[in-house]
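Okay, here's the structure, questions in a sec.
For this depiction, one protein chain was excluded, whereas all remaining protein chains were kept in their positions.
And then chain A:
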């Protein structure tokens, strides 16, 4: 099923789980980073944001997860307007953010890390259920349960972060540069796991430097430049676009070369 959706054409028009609508946002008194950005994340879809450094990719995720309040525009989760709410409310409405870089708590065990993902949940039975779910989805998490997270390899730590983000059973997971600092083989594994998260029912908004690799994984792609989306469409189409490849993806399309 997932593979059919890969080209983005067979999908029926469903209500998107996350909508950023005409968002303006920035830090302090500095110029706006996002200038009229709009993006939609439909259910069971991996949407990938690509673009040059400084285009505002990470800022999009920060606005979505409530770490940064937008100056203008709206953030809508599954039909309800959540503009301007903080991280806790955003988590409660079903948005989980996996921050850039190594974001496990290195001095805590895998267990403590994963349970922190359920920080906004209070129902113990529900938490136990989610633990079982993420341990099944990411077996390494269960195997290393009592170990310090800092002792795990980079790829394993990434899985702990994914598991942690899935604890609240989010509608949309926001992934900021999941391949950062990982070797090519591990990167491939990480992208494979992103697909598995989607297949398990979670939509993903993905930000990546590793643009070509990310678009190969994603269903939809958006090219960001100067704080707004320039081109968006099925990821496969973006990958095949000759001009786009030269401008943003560094070189010619792989498939047609």
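Rule of thumb we're sticking to: contacts are C-beta pairs under 8 Å (C-beta built on N, C-alpha and C of every residue); 3 or more make two chains touch, one makes a residue touch a chain; residues count from 1.
As a working rule, contacts and distances are computed from a predicted model.
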{"item": "Undepicted complex member, UniProt protein name, chosen from \"NADH-quinone oxidoreductase subunit H\", \"Multiple sugar transport system permease protein\", \"Amino acid/amide ABC transporter membrane protein 2, HAAT family\" or \"phosphoenolpyruvate--glycerone phosphotransferase\"", "value": "\"Amino acid/amide ABC transporter membrane protein 2, HAAT family\""}
{"item": "Selected residue (touches chain absent from view) among A:140, A:180 or A:247", "value": "A:140"}
{"item": "Among A:59, A:179 or A:193, residue touching the chain not depicted", "value": "A:193"}
{"item": "Touching residue (missing chain; options A:159, A:217 or A:245)", "value": "A:159"}
{"item": "For chain A, residues in touch with the removed chain", "value": "65, 67, 87-88, 91-92, 97, 99, 103, 105-108, 112, 115-117, 119-120, 138-140, 143, 152-153, 155-156, 159, 164, 185-186, 189, 192-193, 196, 199"}
